[in-house]
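Comments concern the structure below.
Heads up, one of the protein chains got dropped from this complex, but the rest are sitting where they should.
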Amino acid sequence: MSKQGAKNWFIVDGYLPFAGKVEGEPFEGHEAVMILNCQDEAAEVFMDIYYEDRDPDEGIPIIVSAKRVKCLRMDRPQDIGGIRLDRQLQYSLRFRSNIEVVIQYGRMDIAQPNLAYIGMMGYAEA
Amino acid sequence: MSKQGAKNWFIVDGYLPFAGKVEGEPFEGHEAVMILNCQDEAAEVFMDIYYEDRDPDEGIPIIVSAKRVKCLRMDRPQDIGGIRLDRQLQYSLRFRSNIEVVIQYGRMDIAQPNLAYIGMMGYAEA
Amino acid sequence: MSKQGAKNWFIVDGYLPFAGKVEGEPFEGHEAVMILNCQDEAAEVFMDIYYEDRDPDEGIPIIVSAKRVKCLRMDRPQDIGGIRLDRQLQYSLRFRSNIEVVIQYGRMDIAQPNLAYIGMMGYAEA
Partner (left out) sequence: MSKQGAKNWFIVDGYLPFAGKVEGEPFEGHEAVMILNCQDEAAEVFMDIYYEDRDPDEGIPIIVSAKRVKCLRMDRPQDIGGIRLDRQLQYSLRFRSNIEVVIQYGRMDIAQPNLAYIGMMGYAEA
């Protein structure tokens, strides 16, 4: 069996954009983290949030079911252990999983107001 | 001979955008997966599609000819084994190849309606 | 001395966008490949261009001076061995260097006409 990802992942440029919700439009600026678990058992992941000028929030538990992708909206406290991130605040993420997973980050920004994207894989360490 | 890529690839943030086709314009929101085979023989690739809340579709066969790049449009069932993906649906992809290839993902979104891009390499495991 | 990059690089999603040049505006849709050589000697690089339905153009020579970054505009035949790439044509790139370098790809698209970007590292094999 080949590797199914990595156990340690890092996303450095977290930054919740303006919500910029427009009446009657389905778009809203947001960030999401997607975790893919290709294995036959659930993944137990711990997420740490790092900041520029204060101590990190560490050990936020996330469960990803077997053979599923899980999407965390970073502007929804219920998705990230009750943490309420401020908009326009720089932060970074570290993930530690008990089994191999693959983690990707996406930002959709409509502040200007046309939609712009950042999408990228996290940085992996086995 | 150096390595010509990897045999296992992962793309986590699949999401078919609105088609947003505008009369008389050549643009249409879409996703594509590109597979590069630099070797002297055809690559036999199997693609698996993972979802948030149901079992994956596994083992979709794809052939990439020797010394060619192949482009799969994710909104065309004939390109991906007859699977019809819903728009605005989160999914992930795993690829397993019998020889080393390189896989990249692209999304073109014109929902807002100005064009926005995500482009990125897949995540590779040897 | 640590590694200064890799000798083999791959970029899969090459695609020259519309030029979309607007009178009096400094912007023009284009692609560029940037090669960074941090070492004390020049790098001798060979570039191969792969296509969807014909044989590759192979062995295009590129020299990158010591301790410099070199920028190749993919729409300028004089930058890429006299090859004239068609716009709206899928292609991929492979680079082989005699010493370690780092290669990144960028696309600027103004077809719609607001500027959109793809920017990403190539895929590296030592």
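Going in written order, the chains are labelled A, B and C, and every chain counts its residues from 1.
Going forward, a contact is a pair of C-beta atoms (placed from the backbone, for glycine too) under 8 Å apart; a residue touches a chain by one contact, two chains touch by 3 or more.
The structure displayed is predicted, hence computed values, not measured ones.
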Where A:Val33, A:Ile80 or A:Met121 are the choices, the one touching the absent chain is A:Met121
Absent-chain interface as seen on chain A, which is shown: 7-8, 10-13, 48, 50-53, 55-56, 90-92, 94, 96, 107, 109, 111-112, 114, 116-123, 125-126
What does the interface between chain C and the hidden chain look like in terms of residue numbers? 2-5, 27, 32, 34-36, 38, 67-71, 102-104, 106, 110, 113-121, 124
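As a convention for this text, only the chains that are shown with their structure count from here on.
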Chain A to chain C, mean C-alpha position gap in Å, rounds to 31
If you average the CA atoms of chain B and of chain C, how far apart do the two points sit, in angstrom? 22
Which positions in chain B touch two or more other chains at once? 114, 116-121
